[in-house]
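To start, I am sharing the structure in question, which I have written as structure tokens.
Excluded from the complex is one protein chain; the other protein chains are retained at their positions.
Letters are used for the chains, namely A, B, C and D, taken in the order the chains are written, and counting of residues starts over at 1 for each.
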Amino acid sequence: MLHIDTLTKRFGDKTAVDAANITIDRPSMIGIIGRSGAGKSTLLRMINRLTDATDGTITFDGEEITALRGAAKRDWQSRCAMIFQQFNLVPRMDVVSNVLHGTLNKRSTLATMFNLYPQADIHKAIEILDRLGIAEQAPKRAEALSGGQQQRVAIARALMQDPKIILADEPIASLDPMNAQVVMHSLRTIHEEDGRMVIANLHTLDTARRYCDRVIGMRDGRIVFDGTPAQLTTGVARDIYGAGADFSEAATSTEIETLDRPGIREAEAYV
Amino acid sequence: MLHIDTLTKRFGDKTAVDAANITIDRPSMIGIIGRSGAGKSTLLRMINRLTDATDGTITFDGEEITALRGAAKRDWQSRCAMIFQQFNLVPRMDVVSNVLHGTLNKRSTLATMFNLYPQADIHKAIEILDRLGIAEQAPKRAEALSGGQQQRVAIARALMQDPKIILADEPIASLDPMNAQVVMHSLRTIHEEDGRMVIANLHTLDTARRYCDRVIGMRDGRIVFDGTPAQLTTGVARDIYGAGADFSEAATSTEIETLDRPGIREAEAYV
Amino acid sequence: DGITEFRIGILGGENAQDRMNSYQCLADYTTEALGVETKLFAPADYNGVIQGLLGGTIDMAWLGASAYAATYLQDPEAVEPVLIKVNVDGSIGYHSIGFARKDSGITSLDDMEGKVFGFGDPNSTSGYLIPSIEIPQFKDGITMESGDYFGEVKFTGGHEQTIVAVNNGDIDGGVTWADGQGNWEDGYNSGALRKAVDAGLVDMNDLVQIWKSNVIPEGPIVLRKELPADVRATMTQLVDALHERDPDCAYGVAAGDTLGFQPVTHDTYISIVEARKAKIGS
Amino acid sequence: MTATDLSLVKHEADKLFQRKRLIRFAIPAVIAVYLVYIVFAFDLPGLAQRANLDNAVTLASDSWSHKVHVTRDNRSGNITYAVEGERKGTYPEGQRPHWVSGDEVVTIDLGGDHIVRYLPENRTEIEIPGFPLITVQAEGRALISNLPEDLPDWISASDRRIGITTPEGRITLTGARTEVFNYFPGWELFWFTLDSPYHGQSFATILIGERLDPDRSNISGAVSDWWNNAMWRHKDVAWAIGETILMAFLGTMGAAILALPLAFLAAKRFSPVMLLRAATRRLFDFVRGVDALIWTVVLARAFGPGPLTGALAILITDTGTFGKIFSEALENVDDKQIEGVTSTGAKPLQRYRFGVIPQVVPVLLAQILYFLESNTRSATIIGAITGGGIGLMLTQAIQTQKDWEEVAYYIILIIVMVMFMDWVSGWLRGKLIGGKE
Partner (left out) sequence: MSDATLGVVPQSVDTIQSSYMAQVQRRRLYGGLTLLIFFVLMVSGFNIADGRNAGGFWDGLHQIGDYPADVLSEAWEKRAALPGLIAKYFPALVETINIAAVSTLIGAIGGLFLSLLGTRGLAKWPRIIPLFRRLSDVMRAVPEIVIALVLIFVLGGGPVPAMIAIAIHTAGALGKLFSEVAENADLKPVEGLASTGANWSQRMLLGVLPQVAPNYVSYSLLRFEINIRASAILGFVGAGGLGYELRNAMAWGPGRFDEAAAIFILLFATIVFFDQVSSHYRNRLTEGQGQ
């Protein structure tokens, strides 16, 4: 399905992603981990074509994504939804409109201007919101929602695109543990029920272990690990994070269950 | 020396200071305590003649301060320096210029319009700054300094006036404990070394106890206590602050030494 | 009481283009004759010169007849006319010419009923004052009110604008000035039409004359009455003799070939003043 | 959520979108209706019909090209050659353009095989490729030509006047004179007029070549001839631009100086007398509302035409504008600094100088400098209407309706001038506000 071949991105003389090779042959849920600056976001943004690659190719079902231009590129983006750490909604607009933005690629500018979304789409948007448990919020402005709710609106927008792939760039980094769980759970459900591919950048090891079928570890732009959660031992994690022997998994955890463990407050301060 | 006689200030039907009588016959260091709205600031402002009294008189060395007008009033202000909680410096001007504002009353208007001060004054200003330990900040803009440094600049401006009395309206309320100590220490030193009278409004009991020779307590505009720090028992303090039995002295403390006492963090939240 | 400087106001309007430049020689002669600095001013319209003369900030100017009348009516003691231009044929007048586009089928004022008629500047003699008085005398029923005889009466702002407006069809007919000498197809010998033809703006084959006024006296060169008598005498003499002394300069000052200037008095303009007074009353 | 709840939410959403659509349609609809009204109020259809594209073409081509007139006076038989037909551009006696030849028969080669011949006895021959040879004889006021009945639209002919317009040039014939206009790209005589010895010399020749005028060194002679160029009047133009900037500068700065004390009178916290305050504010509103242009007209009686009048007009208007802006800035000053200065016994002026001025100076300076730039534009307009500066030169050039190259030149100068002032004001802003008090 998705084939990434020696994909490289350079910003000036900084190489953000360095000859990455990934092959994914069936819709799975994949977690990408690595410390800040490892190139996780850049990789995802290249897949969505928000950023252009410097070198290498991305191929999806035989189509070369990296070569797409103009309308074809936007069409690809509509098939490959993206979820952001900061939600990236339109804060002044209501929730349904934000979800309907997932259909923009199919609508003309004029239709958008006059809010001419088909009734079927509006209803579908509400059903998606309902599936994510926030249908009551439909008429509110996005900015009036809590972070977890906003992220679910972003997921709803992604689902509205009816995409083959959902990319999620640290979808839970701005959320509290409670909301983080809800959001990760939603993503997992979507993967399982709809059979969509989900690729999520994650800051925390345990989230990756718990929700993903496959974990990719990045360090300094290179892919240094690619395997099952089971293969992701603490030693491997130390390598990925370039941490010393004092590395504690809890330092990257946001699991709710861990909240009651002593010392968790201090630990969170480092996250 | 200073004699305050049934001094009253009314704002509309609100009586901020109610027939206050204070007699100070030698240069001492006096702390005025009382809770917010008790009339402390108003009292000090009347002494400096920033605010006109509604009734009563202030007499200093036989001269009736409350009757002064125009140049005579400004002359009094130059002999009676004032320090404010918010420093009240000119932030865009450099430190030395701010200190030199203390000489404005003595210099001709025309020369000062163009920022022209005698060299002797400039040297003196820098010596005062040196005495307060901030000579190195001399050429910087006031706004570039930390709060504690700014308050010391304000004290330097007061010293530049070479005043008989220094009034300080909550000089340490905007400062962290470390800086508060430095500032109170400076005021005490000035009082002891130069023999100037210092009257300071203070929010915290322990500061008043520690630095003042005499403490005046105000409540609802009236003077309800006037005595030595030793006479200022917790019971008296309760009266002054109108607090119940749960009154804890720590709640008004900013002393550095108290920082290590357990429970202090919570306590500070009420300050 | 001498003067410290001498200020000449120039208003081509009906005459000159590069006025300051053409007048520089006159300014030099003036400085020489009076021994004081001479300055040239070229306000953008008649009103500027009139205000200057009334306010005493301009000492000498060449006005249009109507502008002189306006000055006179506001303050009879302000200025005095001294000289007038003499055309090459010896006449001292010119005409206001009514014209229209040939393809509009208009050949005379009779055809203008209900049409749009354009004046130039309100202070212009040939562009407004004279036609606004003489055209209603053309036949009964003509007035200069919009919607009476003409469909609409407009000011275009100046002679040039009138010509362009007629040529473009913005207005059906308008008035401008010409000396009335020479041939229509050349735009006459001098005047606003001739300038437009020379500039390639209009083709006289496209235009027809629909009306012509009686002869209008050229505007006077005026001097402020408050000036010392000797200054006035010197300046009058200087301009009067300019043609003999320096024909090139005279060409520039008069904006074309002339026989020079000759003395003139207020009497020449009495009828114009009356006309203007009549307009104020209306 | 239950099915009924969900359908309720859906219904709500449908209504929401209905409402939103209505608003989204209403705004453009209102605008559209207004624009339709404007189309008729401004008579756009009529305008489109009347708009003279020929003028636009004349204007556009004239602005980057010039023409040389070859004129034969049919009465005297004299032939003159003049750039733009102006006296100042006339070729000196004995000189003529290189594309004119012959003595008895004067042949004018317009290029592209278009040839005009001035023959004796006021006869003219015109050769135009693809058109039979045209011959015209002038007889008194009348013209006798061999032109056929039906003419192409580039020839306009009557028995009194013939006009021929070709891409190579223009020919007009009347009884009185015959004139050929030959067009060339570029601004001719921009550097030197024909009577200057430096005309047609290369830059290198002037700089390092032999002395062209025995009385003057080449460089000073060239500079002086260029500066005094009678066609382009570089000296007058420079003065005019200077006058325009001067009007803007004097007006803006004068207004700022006047407005500052007045603004104190209009600011609530510095002016306790309500009546005085209100009076000052109304004064600001009044001088601002009247507008600089009208002030110029009013002042013209007292001061006559010239840059001072323009400067005063700007000064008066902007005193109102600055007064308003300054007093708003003064309303917003921070009390603490004033009180700090007051508590030292400072005199009232010192209080303002140190308590207030340092706070408002950045706002004031930014505004003043911004207005300096925008007043350069106002000064151009004021000059155009009441006399003075580059604005007047522009209006005059447009009014003569033939010197479009000058118009283009002035327009470029005005744009450069305004952009320059924009840059100056930005630079000063950075220098003055960025730096120390």
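Rule of thumb we're sticking to: a contact is a pair of C-beta atoms (placed from the backbone, for glycine too) under 8 Å apart; a residue touches a chain by one contact, two chains touch by 3 or more.
Keep in mind it's a predicted model, so treat the numbers as computed, not measured.
One chain is not displayed; in the complete assembly it touches the shown chains A, B, C, D. Listed residues C:165, C:192, C:227 or C:273: the one in touch with the omitted chain is C:165.
Contact with the chain that does not appear here is found for just one residue of D:47, D:238 or D:273, D:47. Although one chain is not shown, part of chain D still touches it, namely residues 31, 34-35, 38, 41-44, 47, 50-53, 55-56, 59, 243, 246-247, 249-250, 253-254, 285, 288-291, 293-294, 297-309, 311-312, 377-378, 380-381, 384-385, 388, 391, 394-395, 398, 401, 407, 411, 414-415, 418-419, 422, 436. Interface residues of chain C facing the missing partner chain: 7, 9, 39, 41, 45-47, 50-52, 55-58, 70, 73-74, 121-123, 154-157, 161, 164-165, 168, 170, 279-281. Residues of chain B in contact with the chain left out of this view: 96, 114-116, 119, 122-123, 126-127, 130, 135-140.
Note that in this section only the chains that are shown with their structure count from here on.
Rotating chain A by 170 degrees superposes its CA atoms on those of chain B, with the angle stated to the nearest 5.
In terms of the distance between Cα centroids, chain A is separated most widely from C. The central chain here, found by comparing per-chain C-alpha centres with the mean of all protein C-alpha atoms, is D.
The chain pair with more C-beta contacts between its two chains, of C-D and A-D, is C-D.
Rounded to whole angstrom, the centroid-to-centroid distance between chain A and chain B, based on C-alpha atoms, equals 58 Å. Chain A and chain C have Cα centroids lying 81 Å from one another. Contact of a single residue of chain A with at least two other chains is seen at no position.
Judged by the touch criterion defined above, the protein chains form a star: one central chain touches all the rest, and none of those touch one another. According to the touch criterion at the top of this document, the contacting chain pairs are A-D, B-D, C-D.
Per the touch definition, chain C reaches chain D in the complex via residues 7, 9, 17-18, 20-21, 41-44, 47-48, 51-52, 54-55, 57-58, 158, 160, 164, 167-170, 182-186, 195-201, 203-206, 251.
Residues of chain D that touch chain A in their complex: 1, 5-6, 9-10, 12-14, 16-17, 20-21, 24-25. For chain B in complex with chain D, the touching residues are 48, 50, 71, 73-79, 81-82, 84, 86-94, 97, 101-102, 104-105, 109, 112-113, 141, 154, 157, 161.
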